[in-house]
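One protein chain is absent from this view; the other protein chains keep their places.
Now for chain A:
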Amino acid sequence: MFRKFDENENVSSTNQIKSSVQRQIRATILQQMPKIEPYLQDIWPKKESARVMKCHEHIEILTVGEECLFFKQRDSPWYPTLKLLHKYPFILPKQKVDRGAIKFVLSGANIMCPGLTSPGADLNMDTIDDSAVAVHAEGKVNALAIGHMKMSPQKISEVNKGIGIDTVHYLNDGLWHLKIVK
């Protein structure tokens, strides 16, 4: 999604959002990531007004102050950015890929089923199909990508072929390098 992403080219407008819309977004985020609740106040203080960057391909990025916090595309759920996820790693369910997959993920590849089922990896059976997950790696503490489950974990271990998780946002992509200018 952010493989080629450049602030000058892909951002079409930045707007402050209405407080009613803010409330809505807050509610949806809480609904999608219930674990964030005790910390949402710190991440996004009520008084702080948020902005939405509208980008090409129907991507919207929610920013508070100088930080990008969440983003979404069309009707997708809100995903946290990796910088936020590193600070609060528990907000998304985790999936772990094996070591061999890391370099491919870092260059933007989707996560294939064998990378999740091999001995080094750890397939989290509690994740739900069609939801956001944090992609961690064998031997690493921090998440390296944020993905969207394409198959249910049961199906992944059964089929063991093809794309298991769609990589939405990964380390070193366009969103990672996005800097906000007020």
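Keep this in mind: a residue touches a chain if its C-beta (ideal position, glycine included) is under 8 Å from a C-beta of that chain, and two chains touch if they have at least 3 such contacts; residues count from 1.
As a working rule, contacts and distances are computed from a predicted model.
Enquirer: Please identify the absent chain by the protein name in its UniProt record; candidates are "Density-regulated protein", "Putative tRNA (cytidine(32)/guanosine(34)-2'-O)-methyltransferase", "Ribonuclease p/mrp protein subunit pop5" or "Proteasome subunit beta".
Expert: The record names the chain that does not appear here as "Density-regulated protein".
Enquirer: Tell me which residue among A:11, A:64 or A:171 touches the hidden chain in the full complex.
Expert: A:171
Enquirer: Check the options A:12, A:31, A:107 or A:154 and report the residue that touches the missing chain.
Expert: Checking the options A:12, A:31, A:107 or A:154, the one contacting the hidden chain is A:107.
Enquirer: Out of A:26, A:51 or A:86, which is the one that touches the chain we can't see?
Expert: A:86
Enquirer: Provide the residue numbers of chain A that touch the chain removed from this figure.
Expert: Counting over the whole complex, chain A touches the hidden chain at residues 8, 35, 39, 42, 86-90, 94, 102-104, 106-107, 109, 126, 139-142, 144, 171-172, 176-177, 179, 181-182.
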